[in-house]
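Please read the structure below before turning to the comments.
Shown here: the complex without one of its protein chains, the others still in place.
Right, subunit A next:
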Amino acid sequence: MTAFVLAEWRRLISARLWRWGVLAAICSGAFAALLALIGPENFDPPLPGLHTTEGTRVVLGLLGLLAFVPALLGTSAVAAEYRHRTITTTVLYAPRRWTALAAKIVTFAAAGLAYGAITAAVAAAGLFTAAAAKGVTLGLPAGEVLGLLARIAVTMGVYTLLGVGFGALLRNQVAALVVLGSYFYVVETALLLVPGVKALYPYLPGGATAALTGFTYLADAVAAQAGGEAGALLPASLGGAVLVGYAALAALAAVAVSLRRDIT
(Lines give C-alpha, C1' and ligand atoms only; values in the text may rest on other atoms or scores of the structure.)
Protein backbone atom coordinates (compact mmCIF):
# COMPACT_ATOMS: atom_id res chain seq x y z
CA MET A 1 0.00 0.00 0.00
CA THR A 2 2.89 2.34 0.79
CA ALA A 3 4.22 1.61 -2.69
CA PHE A 4 0.87 2.58 -4.22
CA VAL A 5 0.73 5.84 -2.26
CA LEU A 6 4.31 6.70 -3.28
CA ALA A 7 3.37 5.92 -6.88
CA GLU A 8 0.28 8.15 -6.73
CA TRP A 9 2.33 10.96 -5.25
CA ARG A 10 4.88 10.56 -8.01
CA ARG A 11 2.06 10.50 -10.57
CA LEU A 12 0.67 13.72 -9.12
CA ILE A 13 3.91 15.68 -9.00
CA SER A 14 5.06 14.47 -12.43
CA ALA A 15 2.20 16.19 -14.24
CA ARG A 16 1.47 19.87 -14.50
CA LEU A 17 -1.78 19.64 -12.58
CA TRP A 18 -0.11 20.18 -9.18
CA ARG A 19 1.38 23.45 -10.34
CA TRP A 20 -2.06 24.62 -11.36
CA GLY A 21 -3.21 23.44 -7.96
CA VAL A 22 -0.64 25.57 -6.15
CA LEU A 23 -1.52 28.52 -8.36
CA ALA A 24 -5.24 28.03 -7.71
CA ALA A 25 -4.61 27.81 -3.96
CA ILE A 26 -2.62 31.05 -4.00
CA CYS A 27 -5.28 32.76 -6.12
CA SER A 28 -8.02 31.57 -3.76
CA GLY A 29 -6.17 33.07 -0.81
CA ALA A 30 -5.54 36.23 -2.78
CA PHE A 31 -9.25 36.37 -3.61
CA ALA A 32 -10.03 36.63 0.12
CA ALA A 33 -7.40 39.33 0.45
CA LEU A 34 -8.94 41.21 -2.46
CA LEU A 35 -12.41 41.00 -0.91
CA ALA A 36 -10.98 42.33 2.34
CA LEU A 37 -9.26 45.14 0.50
CA ILE A 38 -12.46 46.14 -1.29
CA GLY A 39 -14.30 45.78 1.99
CA PRO A 40 -17.71 44.11 2.42
CA GLU A 41 -19.22 47.56 3.01
CA ASN A 42 -18.56 48.29 -0.67
CA PHE A 43 -20.22 45.07 -1.91
CA ASP A 44 -23.46 45.24 -3.80
CA PRO A 45 -25.61 44.94 -1.70
CA PRO A 46 -23.39 46.41 1.04
CA LEU A 47 -22.54 44.11 3.92
CA PRO A 48 -21.17 44.94 7.35
CA GLY A 49 -17.53 46.08 7.15
CA LEU A 50 -14.39 44.19 8.05
CA HIS A 51 -14.35 45.71 11.50
CA THR A 52 -17.55 43.80 12.33
CA THR A 53 -17.79 40.11 13.14
CA GLU A 54 -20.20 39.57 10.23
CA GLY A 55 -17.96 41.40 7.79
CA THR A 56 -14.93 39.28 8.58
CA ARG A 57 -17.05 36.12 8.51
CA VAL A 58 -18.46 37.02 5.10
CA VAL A 59 -14.98 37.34 3.60
CA LEU A 60 -13.92 34.02 5.11
CA GLY A 61 -17.19 32.41 4.08
CA LEU A 62 -16.79 33.50 0.47
CA LEU A 63 -13.32 31.96 0.57
CA GLY A 64 -14.92 28.73 1.79
CA LEU A 65 -17.12 28.72 -1.31
CA LEU A 66 -13.96 28.21 -3.38
CA ALA A 67 -13.62 24.69 -1.96
CA PHE A 68 -15.11 23.42 -5.20
CA VAL A 69 -11.78 24.22 -6.91
CA PRO A 70 -9.71 21.53 -5.13
CA ALA A 71 -12.70 19.19 -5.54
CA LEU A 72 -12.41 19.73 -9.25
CA LEU A 73 -8.67 19.10 -9.15
CA GLY A 74 -9.26 15.83 -7.26
CA THR A 75 -11.86 14.80 -9.82
CA SER A 76 -9.54 15.63 -12.71
CA ALA A 77 -6.73 13.57 -11.25
CA VAL A 78 -8.87 10.44 -10.98
CA ALA A 79 -10.78 10.93 -14.22
CA ALA A 80 -7.46 11.45 -16.03
CA GLU A 81 -6.70 7.75 -15.50
CA TYR A 82 -9.72 6.94 -17.62
CA ARG A 83 -9.24 9.74 -20.11
CA HIS A 84 -5.62 8.88 -20.83
CA ARG A 85 -6.26 5.16 -20.38
CA THR A 86 -3.51 4.69 -17.85
CA ILE A 87 -6.21 2.86 -15.86
CA THR A 88 -5.30 -0.32 -17.77
CA THR A 89 -1.72 -0.33 -16.52
CA THR A 90 -2.77 0.82 -13.06
CA VAL A 91 -5.22 -2.07 -12.73
CA LEU A 92 -2.60 -4.52 -14.01
CA TYR A 93 -0.35 -3.37 -11.17
CA ALA A 94 -3.24 -3.36 -8.69
CA PRO A 95 -5.64 -6.15 -9.70
CA ARG A 96 -7.43 -5.71 -6.37
CA ARG A 97 -8.69 -2.47 -7.75
CA TRP A 98 -9.85 -0.84 -4.53
CA THR A 99 -6.24 -0.65 -3.36
CA ALA A 100 -5.34 1.79 -6.14
CA LEU A 101 -8.32 3.99 -5.22
CA ALA A 102 -7.42 3.82 -1.53
CA ALA A 103 -3.91 5.00 -2.40
CA LYS A 104 -5.37 7.90 -4.37
CA ILE A 105 -7.59 8.85 -1.43
CA VAL A 106 -4.64 8.93 0.95
CA THR A 107 -2.52 10.89 -1.53
CA PHE A 108 -5.21 13.42 -2.30
CA ALA A 109 -6.15 13.86 1.33
CA ALA A 110 -2.59 15.07 1.83
CA ALA A 111 -2.62 17.11 -1.39
CA GLY A 112 -6.01 18.66 -0.55
CA LEU A 113 -4.88 19.63 2.94
CA ALA A 114 -1.73 21.16 1.47
CA TYR A 115 -3.93 23.09 -0.95
CA GLY A 116 -6.07 24.30 1.94
CA ALA A 117 -3.01 25.24 3.99
CA ILE A 118 -1.59 27.33 1.15
CA THR A 119 -4.95 29.04 0.62
CA ALA A 120 -5.34 29.72 4.34
CA ALA A 121 -1.80 31.05 4.68
CA VAL A 122 -2.19 33.43 1.73
CA ALA A 123 -5.65 34.49 2.91
CA ALA A 124 -4.41 35.13 6.47
CA ALA A 125 -1.50 37.23 5.25
CA GLY A 126 -3.83 39.09 2.87
CA LEU A 127 -6.57 39.67 5.45
CA PHE A 128 -4.30 41.10 8.11
CA THR A 129 -2.39 43.17 5.56
CA ALA A 130 -5.63 44.53 4.05
CA ALA A 131 -6.99 45.37 7.50
CA ALA A 132 -3.75 47.13 8.42
CA ALA A 133 -3.71 48.98 5.09
CA LYS A 134 -7.26 50.16 5.66
CA GLY A 135 -6.50 51.03 9.25
CA VAL A 136 -9.27 48.86 10.65
CA THR A 137 -9.17 46.05 13.15
CA LEU A 138 -10.75 42.79 12.01
CA GLY A 139 -14.10 42.16 13.67
CA LEU A 140 -12.87 38.85 15.02
CA PRO A 141 -9.88 38.16 17.26
CA ALA A 142 -6.83 36.95 15.31
CA GLY A 143 -7.05 33.54 16.97
CA GLU A 144 -10.60 33.08 15.78
CA VAL A 145 -9.75 34.21 12.25
CA LEU A 146 -6.93 31.68 12.12
CA GLY A 147 -9.24 29.03 13.54
CA LEU A 148 -11.82 29.68 10.83
CA LEU A 149 -9.09 29.65 8.18
CA ALA A 150 -7.91 26.28 9.50
CA ARG A 151 -11.47 25.00 9.18
CA ILE A 152 -11.58 26.26 5.60
CA ALA A 153 -8.28 24.49 4.92
CA VAL A 154 -9.76 21.26 6.26
CA THR A 155 -12.89 21.86 4.15
CA MET A 156 -10.71 22.10 1.07
CA GLY A 157 -8.98 18.84 2.00
CA VAL A 158 -12.34 17.11 2.49
CA TYR A 159 -13.71 18.54 -0.76
CA THR A 160 -10.67 17.17 -2.58
CA LEU A 161 -11.72 13.75 -1.29
CA LEU A 162 -15.28 14.35 -2.45
CA GLY A 163 -13.84 15.15 -5.86
CA VAL A 164 -11.77 11.96 -5.86
CA GLY A 165 -14.71 9.85 -4.73
CA PHE A 166 -17.11 11.21 -7.35
CA GLY A 167 -14.41 11.20 -10.02
CA ALA A 168 -13.82 7.49 -9.39
CA LEU A 169 -17.55 6.83 -9.38
CA LEU A 170 -18.42 8.76 -12.53
CA ARG A 171 -15.05 8.35 -14.31
CA ASN A 172 -15.60 11.58 -16.19
CA GLN A 173 -14.56 14.94 -14.81
CA VAL A 174 -17.24 16.95 -16.55
CA ALA A 175 -19.96 14.60 -15.30
CA ALA A 176 -18.54 14.70 -11.77
CA LEU A 177 -18.35 18.49 -11.84
CA VAL A 178 -21.93 18.79 -13.09
CA VAL A 179 -23.20 16.39 -10.42
CA LEU A 180 -21.36 18.12 -7.55
CA GLY A 181 -22.08 21.62 -8.82
CA SER A 182 -25.75 21.07 -9.54
CA TYR A 183 -26.18 19.37 -6.19
CA PHE A 184 -24.76 22.25 -4.18
CA TYR A 185 -26.35 25.02 -6.19
CA VAL A 186 -29.71 23.54 -7.16
CA VAL A 187 -30.63 20.15 -5.77
CA GLU A 188 -30.01 20.81 -2.11
CA THR A 189 -31.97 24.06 -2.20
CA ALA A 190 -34.82 22.27 -3.94
CA LEU A 191 -34.67 19.42 -1.44
CA LEU A 192 -35.12 21.84 1.42
CA LEU A 193 -38.49 22.85 0.00
CA VAL A 194 -39.73 19.32 0.68
CA PRO A 195 -41.48 19.33 4.05
CA GLY A 196 -39.47 17.54 6.68
CA VAL A 197 -36.20 17.55 4.76
CA LYS A 198 -35.16 20.72 6.53
CA ALA A 199 -34.67 18.72 9.71
CA LEU A 200 -32.02 16.73 7.83
CA TYR A 201 -30.22 19.84 6.63
CA PRO A 202 -27.31 19.57 9.10
CA TYR A 203 -26.55 16.15 7.63
CA LEU A 204 -26.85 17.17 3.98
CA PRO A 205 -23.58 18.13 2.27
CA GLY A 206 -24.43 21.84 2.27
CA GLY A 207 -25.32 21.86 5.94
CA ALA A 208 -22.25 19.84 6.84
CA THR A 209 -20.09 22.26 4.82
CA ALA A 210 -21.63 25.22 6.64
CA ALA A 211 -20.87 23.52 9.95
CA LEU A 212 -17.28 22.88 8.94
CA THR A 213 -16.53 26.33 7.57
CA GLY A 214 -18.59 28.11 10.22
CA PHE A 215 -20.15 30.16 7.46
CA THR A 216 -23.93 30.16 7.82
CA TYR A 217 -24.72 33.02 5.51
CA LEU A 218 -25.80 30.64 2.75
CA ALA A 219 -27.48 28.31 5.19
CA ASP A 220 -29.47 31.23 6.56
CA ALA A 221 -30.37 32.37 3.07
CA VAL A 222 -31.47 28.87 2.17
CA ALA A 223 -33.52 28.69 5.33
CA ALA A 224 -35.09 32.06 4.60
CA GLN A 225 -35.90 30.92 1.07
CA ALA A 226 -37.44 27.74 2.40
CA GLY A 227 -39.28 29.74 5.01
CA GLY A 228 -38.34 29.79 8.64
CA GLU A 229 -35.22 29.79 10.71
CA ALA A 230 -32.05 27.89 9.93
CA GLY A 231 -31.82 24.80 12.09
CA ALA A 232 -28.89 24.23 14.40
CA LEU A 233 -25.83 22.99 12.54
CA LEU A 234 -23.59 20.17 13.66
CA PRO A 235 -20.33 20.94 15.45
CA ALA A 236 -17.52 21.61 12.94
CA SER A 237 -15.77 18.29 13.52
CA LEU A 238 -18.99 16.34 13.02
CA GLY A 239 -19.78 18.36 9.88
CA GLY A 240 -16.34 17.40 8.56
CA ALA A 241 -16.96 13.78 9.44
CA VAL A 242 -20.30 13.85 7.57
CA LEU A 243 -18.55 15.20 4.46
CA VAL A 244 -15.80 12.57 4.72
CA GLY A 245 -18.64 10.07 4.99
CA TYR A 246 -20.10 11.28 1.69
CA ALA A 247 -16.69 10.99 0.06
CA ALA A 248 -16.33 7.47 1.50
CA LEU A 249 -19.80 6.54 0.19
CA ALA A 250 -18.84 7.75 -3.28
CA ALA A 251 -15.58 5.78 -3.09
CA LEU A 252 -17.41 2.64 -1.91
CA ALA A 253 -19.93 3.01 -4.71
CA ALA A 254 -16.99 3.43 -7.10
CA VAL A 255 -15.46 0.18 -5.81
CA ALA A 256 -18.79 -1.64 -6.01
CA VAL A 257 -19.82 -0.35 -9.43
CA SER A 258 -17.32 1.61 -11.53
CA LEU A 259 -14.15 -0.28 -10.65
CA ARG A 260 -15.81 -3.63 -11.27
CA ARG A 261 -16.53 -2.87 -14.87
CA ASP A 262 -14.55 -4.55 -17.60
CA ILE A 263 -11.67 -2.47 -18.85
CA THR A 264 -11.78 -2.79 -22.60
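As a convention for this text, contacts are C-beta pairs under 8 Å (C-beta built on N, C-alpha and C of every residue); 3 or more make two chains touch, one makes a residue touch a chain; residues count from 1.
Criterion: contacts and distances are computed from a predicted model.
Q: Match the chain absent from this complex view to the correct UniProt protein name in "ABC transporter ATP-binding protein", "NADH-quinone oxidoreductase subunit I", "Septum site-determining protein MinD" or "Succinate dehydrogenase hydrophobic membrane anchor subunit".
A: Missing chain, UniProt protein name: "ABC transporter ATP-binding protein".
Q: Looking at the full complex, which residue from A:Ala80, A:Ala121, A:Ala150 or A:Leu238 touches the chain that isn't shown here?
A: Answering carefully, the residue with contact to the hidden chain is A:Ala80.
Q: Which one touches the absent chain: A:Leu62, A:Val91, A:Val106 or A:Leu146?
A: If we include the chain that is not displayed, A:Val91 is the one touching it.
Q: Residue-wise, where is subunit A in contact with the chain that is not depicted?
A: 3-4, 6-7, 10-11, 14-17, 80, 84-86, 88-96, 262-264
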